[in-house]
Structures are given as structure tokens and as C-alpha cells.
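After the C-alpha cells below, expect a handful of questions from me.
Only one protein chain is missing from this complex, and each of the others stays in its spot.
By letter and in written order, the chains are A, B and C; residue numbering begins at 1 in each of them.
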Amino acid sequence: MKKPILNIGLIGTGFMGKAHALGFAAAPRVFDLTHDLVLHTVADVFEGAALAAARAYGFAHHTTDWRAMVADPAIDVISITAPNALHKEMSLAAIAAGKHVYCEKPLAPLAADALEMAVAAEAAEVKTQVGFNYLCNPMLGLARQMIEAGELGELRGIRVIHAEDYMNDPATPYSFRHDKAGGGALADIGSHALATAEFLCGPITRVLGDCVTMVPERPSPTGPRRVEVDDVGRAFLRFASGATGSVEGNWISTGRKMQHDFEVYGTKGALAFSQEHFNVLTYFSTQDPKGRQGFRRIEAGPDHAPYGLFCVAAGHQLGFNDLKAIEVAGFVNAIGGKGPEPFNFRQGLRIQGLVEAIQTSSTQEAWIGV
Amino acid sequence: MKKPILNIGLIGTGFMGKAHALGFAAAPRVFDLTHDLVLHTVADVFEGAALAAARAYGFAHHTTDWRAMVADPAIDVISITAPNALHKEMSLAAIAAGKHVYCEKPLAPLAADALEMAVAAEAAEVKTQVGFNYLCNPMLGLARQMIEAGELGELRGIRVIHAEDYMNDPATPYSFRHDKAGGGALADIGSHALATAEFLCGPITRVLGDCVTMVPERPSPTGPRRVEVDDVGRAFLRFASGATGSVEGNWISTGRKMQHDFEVYGTKGALAFSQEHFNVLTYFSTQDPKGRQGFRRIEAGPDHAPYGLFCVAAGHQLGFNDLKAIEVAGFVNAIGGKGPEPFNFRQGLRIQGLVEAIQTSSTQEAWIGV
Amino acid sequence: MKKPILNIGLIGTGFMGKAHALGFAAAPRVFDLTHDLVLHTVADVFEGAALAAARAYGFAHHTTDWRAMVADPAIDVISITAPNALHKEMSLAAIAAGKHVYCEKPLAPLAADALEMAVAAEAAEVKTQVGFNYLCNPMLGLARQMIEAGELGELRGIRVIHAEDYMNDPATPYSFRHDKAGGGALADIGSHALATAEFLCGPITRVLGDCVTMVPERPSPTGPRRVEVDDVGRAFLRFASGATGSVEGNWISTGRKMQHDFEVYGTKGALAFSQEHFNVLTYFSTQDPKGRQGFRRIEAGPDHAPYGLFCVAAGHQLGFNDLKAIEVAGFVNAIGGKGPEPFNFRQGLRIQGLVEAIQTSSTQEAWIGV
Partner (left out) sequence: MKKPILNIGLIGTGFMGKAHALGFAAAPRVFDLTHDLVLHTVADVFEGAALAAARAYGFAHHTTDWRAMVADPAIDVISITAPNALHKEMSLAAIAAGKHVYCEKPLAPLAADALEMAVAAEAAEVKTQVGFNYLCNPMLGLARQMIEAGELGELRGIRVIHAEDYMNDPATPYSFRHDKAGGGALADIGSHALATAEFLCGPITRVLGDCVTMVPERPSPTGPRRVEVDDVGRAFLRFASGATGSVEGNWISTGRKMQHDFEVYGTKGALAFSQEHFNVLTYFSTQDPKGRQGFRRIEAGPDHAPYGLFCVAAGHQLGFNDLKAIEVAGFVNAIGGKGPEPFNFRQGLRIQGLVEAIQTSSTQEAWIGV
């Protein structure tokens, strides 16, 4: 029996555009999706980039006019990987046209904008997705499943950090990432840490923030320019569950390329994770026999769905682009009514709200409810 | 300008069939290949499997008759993921039909068969590829490049091991892997270790083998059956360069899922690697300042081609299936005259010859030249 | 030439009493001290314990009357390992008697008491020592030396944590550690993290605290008793240097036995350390060649004084009790005028002040200068 078809329109052909294209190509080959996917059209402001992407990624058409693509009734899904500042306009247009929308993170520079987007999508009853792909890792799924099953006992606390060093060098020039709309380290990558914190421990209720700018100005074509955003954004956290914790987003953490690490502990066990070895989850159980206890290194394998769809043997490891394929699969299946949206606009809004609450808390030097 | 097309025919739809299909889908999206790839036909002895694979992986046609597919003049490349015992017949048929052939490892149960295959391919002037995909890892490429550039000084030695535990349980039933044609642990996975050893240190000249069967019989439908192959195959090695070393293939190494590890050392430095963290290469340099020396953990990034084609930022990590895409890309480009075959039948034969030499050495209890 | 003699009087024969005794025995054998040490008298409230300790540790005399020992003119140094609540009275008595005093941490439950002790010692011009022995680790010395030499460039930030799990079980009974004088996790072990933070990055100027009690009551002989102290104490930090950071003390961190970890980063490099492997310092340098950068694992060796006095070869490793010997050596030499006191009462007071500032900040929910 033939599956229904989803025609895909992709906006943007950079790093994330390529990641989406790879995800759309891999997902139906790895997963048994509710739909067949057709790579219909790719849009880029540069004709050459659009053409090259269409040829390379297998899109049937290309265009420089994303509005036309969004309006095309043949297209079912719009994938947005354009600069952050355009996410809102593009999403609203796609939603208005009745498309399902897959938008890269952050959903929008301001929570107010993200709210508008989420409300519009819900009113239009389209499916949405925000690209928090680290959550698609089978080992994060395992972590959540273990917590929900009570394997850690009662949750006590969590520490999450997302640290990289791509803004470490003060000579790195001023870019869109350094103005308010760019958001700063907390918004750019700390948002991943916040997503992980709530993914594992449930709703955060209060935050106490500390956002600091360590590189006050950066070179620009017109001379040194003042940086408006944080290089490090930290917060203490309270969860509805009673657990407490801390979070940090940091883009000047020298030497760190992808330190998305957490440690979560409860009365009966603990889990430690490092994105630098993201096919491993480390687990301590107080139920192990005395003298034999220790953090154990669980390697991803077929016991940890959906790993087995990628590879039948443990230890072979998924890569970053595989997480994107899992994300696409979840989104497509949600469109097909098989399971919930993995991380929809409402959830993207939630992260944006947490980021802003931490920023406000930092300015006000006070705890803030969220 | 349109690229020429390669029509692909795939035999087999199991784990490796899927891996090949994913590789063919990803390679042209990640790399700028010499050809466009068309997934033409997939063959499986089971009609249903063939049909399902065609639909899932995007092949235009499917068949239960691999011979017909191999004879189809429309097809340019035959990809073989059928059981080992069929590799020879299928490869020779494909070569005879003038196809380029991509065959999973081991090339054939016997070096004599592999030789016949390599000779046929060379005579027919088709391109060939054997699936030693661990060598496609950018960090192995980096290791070889560092060695060739003299960063380790004069090579002294290497230790390589490939250990897993999928045959650890004596209750695991007898299968084709346990008879002579299956080859045993040394042939099945020790072959990877041998490939790595020569990839890094150049030609092995002599071996002293030690192959042991630790589980002498395994259950079969007709009662306990004697295992004819090794569970552990080890050898001491001599290299043309003057270096010496050791190798081990082991499929009863309890707890190990993918321990393809090496340590190679020279007069000026050393490299250590573990497939369990295959996006990392660990490097010690005697040239670092006194008191500041240590093994350093180099994380894969855009400095280590072709990583950057998958992801623009370091630390995001490739997965097992990405290695398959790199392998496919190398093979396709070799067909297009851009670069050498990454690992052709002659090289596959070489590995088979090393395996047999070690087995013979073990039986004879004597050093053997290779 | 004979060295002058220091007669040692030790109060307390528990874990820390034994550690001090081992330190006094080892220090003169490992180091060339300014004095010879004589183990003169050991005091314990229990006659049997005092006698056994004298015999086991080699003290010439024993007593149940610490006041008499402190008053004994033959004794030069008083070592205090009695319960925290007695530190002040004992120290002041020893200082009044003109003894040099080596007191276990925390110096006193309240900063006000610690101040009194520090002032008294300075007035009496005796040498003092507080047992912050993790700072005596050669690898921490290396870290500070690298920072001072500018090897990390301009300091940007630090994260320090000291986490253990000895209070993880809610069934662990109420003890002196759970009342105000005990101090809680921040005072008990977070104090180590604070000491490390200032040891590496210089003076802290402001703190924003978050102290939480996760186990609100614990069993006691008279029924459940309310815990008055924090199980987790965290703070954000500002340093005089301009760096910022965070600190955490946590005694319910399931699975952690001795996680005294830090990561400190500057414009040119970073250092990461874990007490679980305390003979290793991990170092990242942005000055390493492109494509060869990574955190390098420096193993303690003779290049990292005073390691070489314990062992002439790298990699053999020091243990916890060796750090105590280093601490003793520094103290004795300070008495002999060779070098400063490693960590005197004034410094102990400083830590106590930081702990209280964080506790106050947590209650007031406001940044506090220190």
C-alpha cells in the first residue's frame, strides 16, 4: 500500500539547511514513516546556492522567492533554516498557508514573537517543530525513561551546561549573534541546556540568573562595537518536582567544542552525560551490591530505541546528522498522527521564556517565577 | 552542468544492505561527487524484503533475481551485502558484466577466491571496493597523515585490537560464522585490526599467530556442534618499516561492543585511538614543553577532512553510517577518476592473505612471511 | 649538623588524627625540613584511644587532658583534630601558650570565632595552619603556576564543585553536621571548592548564593529532627581579576565520592581537573597547531614539585595521605622561616567568611560583597 506524500519546501542552504536536507533524505530510509517524503523545492536568496542545493540534495525545484514557495499549494511542509530574525515572518506566512512548519532554534529572538508563532500554529492546527535535536538522542530518551520509571528514586538535583568556545577569541568580529536579537550565549546554546533540564526533570518554576559579558566589544568594519549580549549565562533553578539545580550557557569556554553535559541525581541513582561522548550514558545505582558500586558506562545499542533502526549492533554510534533524522522522523509521524510532536512551537516558546526570565532575573538580581 | 549518472544495484537488504542504501543516499548530499547516483534496483531472495527495501530506500525497481540485475545493462555499480559465501559468485558475475563492484567484507572466505576476484576486476578494469569503513574515519586519516608527515618520528610499534562480545555466550547457537567459511573472530573482526595496522604502519612482512577456540561447541538444531574457527586470533607482527607490533581479533571479549583500539608510537610521539570514541584521536608529542606533556584529546572537526562536509563545527561527531557515506563517496569518485579506490579488491585480498597467514602460523607454531 | 627539634602534641585520634600522625611521620622522611620532629604527646578523651594511638603512631606520651598537654612547655606544636566545636577553645589555649597550631578545617563554626583565632595567632606571632590539604596537590600547584605565568592568558572564568554523597540517604541519622555549628554541605566541603577558587583565580569580591536543604529532617534517637543546614550550597562569583564563576558544595550527589572538580579558562587556554584522578591536570592551549589542539592529560611527575621527593618517576601517583605530608612539610618549614605558611588561620577565616556570605546572600536573595 502506498503511503501518502508530504512535499517538502526548505528555506536556507547553509549548515542547517544541509542538515535538514540530510535529515529528510535519511529519515524515510531509517524509519517506517507515516508518509513518503518528496523534496519539492529549496529556496535561497542566492539563485546559485538554491540551484546547487537542489541538485546536491535532490530537490525537484529551486527558487529565490521563499514567499512563492510558501504559497505553493503543492507543498505540505516548510523547513526554515534562515537567519533567526526571519523565523517569525516565515513561520507565520507558512502557517497562514496551512503548512506544517519545522523551524530551527531559536524560534524567535523574543518570547513575545515566539508566542505569536505558537498561537498561530495552534489556531491553524498545523504541526510544528523546533530544532532541539540533542533531545532526540536515544541516550537522552533512555535517561528520561529511567527517571520516569523511578530508577533514580526521587529526583534531587541537576547540573546542566552547554559550553563551547567559538566566541573565545576577542578578535572574532561583531556579528548578528552579538546584538539583542542574536540573544547571546544563553539564548544561543544555553537554550539547549534549559531544554535538557526540563526534558529530564520537568517544569522549572523559578530561576535566579547571572548573565555576564566578558568581551565587552568586538571589531567591526566601522571600528570596535559594543557587545549587547552575554558571553556566559548562568542560573540556579527550582523545579515543580522539588528538585533544584543549575544551568550554564557559555560560548567562551576555551577548548570546549560541544560540552553539553549534565548530571542528574536522585535518592536511588544518578546519571551523568557528556555530549562529547553522546552515545554513552553513565549510570550509578545505589542498588548495586556494596563494594561493586560505580558509575557504569552504558553504550548506545539496539536496546535504546531508535538506535537499532540505524544499526543492529551496539557500540557503532550515531552521529550529529542522525539526530536530525530522528527529529525529522518524529515530526513527520506527528503529522501522520503517530505520536506527539517531538518539540513544537509551544515548547520552543517555553525555552525562549526561560531564557528571558533568566536575563531579567540577572538584571533585577532577584528570583523570578516562570 | 549535469553530472553523469551511475545507476546502482544493491544485493541484500539486511543490516549492511540498509547501511549501503543510507550511504548511497547521503554521499551525494554531503559530497560533491563526480556522478549523480540513481538507486536503480534492489535485489533480495525474498520478494517482500526486496519490495519493502525498494520503497524504503528509494530504489526504482526491485527483484528476487540478482543475476538478472547484474546482467541489466542499465546498471553501473553492483553493491553486494549478501552472505559471505556468495561474494565470489556475485562479484565475478558483476565484473564479467562490466560493473563496478562494492562488496562487503570479508571479500571471500578464502584468499584464493579473493585473488580470483581481484584479478578478474583488474583484468576487466572495473573499480572495486571492500567495506573496510573504519578506515574512512577522518581521525584515522589524520593519524596516517601525522605518521606520514613524521610527527611521530620513526615508527617503533603498534598494538591493534578489535574486540566485541557477540559470541561471548556459549548458548549462542552455531551459525555460518562458526564454520570454516565463516572464518572466525580473526577473519570477521580481526581483519579490521589488520587493515588498520597496515593503513597506519605500512606493509606487514611477517606474522606469528595464536588462534584459539574457547567455546569448542555450540548448540544447533541437531544437537551440539563443533566450532571450527577461532574465538580469539592474535599475532605478533613485523613491518617493512622496521616497526613491530601485535594484533588481536576477539569476539568473546565480555562487555566490549566495538573496541577497535590502537596505540602507535614512534621516536617523537604516539597516537592512541578507541573506536568507542571514534571522533577523537589522542596524541602525545615529545616536543611539548617539559612538564606540559601529555596525551591530548583531539576532537574531530573541520580541520580533519572530510568532517567539515558533514558539519561546520567541531565536536558534533560523525556516526557509523557517516563512515559508510565517506566510503561510498570515495568509491564513486574513484569511478569518476577523482582519486584512488579507497580499499579495492586487491587490498581486500591482502587482508584475507594476512588472516590466513596468521591462521597457518598458529597451526604451524612458526613465523610466516606475508 | 643537627637540626633543631619541634615537639609535636596531637589532639584527637580519629580519621584526621591518624592522617596528621601519618603526615608527621612521613614529612621528615620525604622532605628536608628545617626541624627534626618529635612525636611528643597525643591526647584523647578516652585513655585507651590515647594509649593505642601513642603506641601505633609512635608518640612518646599520651594523655586524656589536652589542656595539660597544651600547657606543657616541652611542646612546640599543637595539632588539633577534635570536633569542630572545640577548635576555637583549643586553638586559643595553644596560642596563649605560645604554640604553633595546626587545626583541621573548618577553623570554627562561625567566622567571628575564626577571626578571634586568627587575630590571637597573629598577636602571639605563632605560625598556624588549617587543613585545606587538596591545595597541597602538586597538580594544583602546577595549575596556579601556569595561571600566574600567563599560560591561560587573561582569566575569564572558573567552575568549581565539591560533591560527595555521604548524606544522600535520608535514613542517615541526624548528627552534629546537621546543626548550625556543623555548617552544612557548603561549609563542610564547599569550603574546599571556595579555597580552590581563590587559590587559582585570586580574591572573590561578590557572591550570589543559593543554599537548599533537600532532606528536611533526619532520624534521631528522639524521633525525626529538623535539619538546619544546606545539603547543597551554590554561588555565582565575581573575582577582583574580572573573572566570574560558580561554585557548589553538595553532600547528596549520588555516586560521587570525591568530586572536587574545576575548570578554569582564559583567553589562551584552559585547565580541567578532577580529584577522582588527582595526579592529572588537563590542559588546553590555543597555541597548539590548528588541527592538533585538544585537552592534554598531564600526569604528575618529578617536573611538578614536590612530587619528585616522593617518587623519581612520573605516573606512580601520590595518595591522599601524601598531601597531608606536604601540608605538614610546608607548616614546619614556615615555622623554620623557610617559606610562608601554606594556609594559615587568616586564610581559614577568609573561607569561613565566604561561606557565611554565601549563606547570607542565599537568605537575602541578593549579591553580597566579600
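As a working rule, a contact is a pair of C-beta atoms (placed from the backbone, for glycine too) under 8 Å apart; a residue touches a chain by one contact, two chains touch by 3 or more.
Because the structure is a prediction, the values reported are computed rather than measured.
Consider the whole complex, including the chain that is not shown, and state which of B:S91, B:N250 or B:Q347 touches that chain.
B:N250
Any idea which of A:D231, A:E276 or A:E299 touches the chain not displayed?
In the complete complex, the chain left out is touched by residue A:E299.
To test your reading of the contact rule: which positions on subunit A touch the chain that is missing from view?
Where subunit A meets the chain not shown: residues 142, 280, 282-283, 288, 290-299, 301, 303-304.
Touching the absent chain: which residues on subunit C qualify?
Residues of subunit C in touch with the missing chain: 15, 18-19, 21-22, 25-26, 28-30, 32, 56-58, 164, 166, 256-259, 275-278, 280, 299, 301, 310-322.
Give me the subunit B residues in contact with the hidden chain, please.
Residue positions of subunit B that touch the missing chain: 152, 156-157, 159, 161, 165, 168-170, 208, 210, 212, 214, 232, 234, 236, 242, 244, 246, 248, 250, 252-256, 263, 265-270, 284, 286, 293-295, 365-367.
The rule is short, and it goes like this: only the chains that are shown with their structure count from here on.
Would you kindly say which chain has the C-alpha centre located farthest from the C-alpha centre of subunit A?
So the farthest one, by centre of C-alpha atoms, is C.
What is the distance in Å between the mean C-alpha positions of subunit B and subunit C?
About 53 Å separates the centre of subunit B from that of subunit C.
Measuring centre to centre with CA averages, how many angstrom lie between subunit A and subunit C?
Using C-alpha averages as centres, the distance is 42 Å.
How big is the gap, in whole Å, between where the Cα atoms of subunit A centre and where those of subunit B centre?
34
Residue numbers in subunit C touching 2 or more other chains?
293-295 - these are the residues of subunit C that touch more than one other chain.
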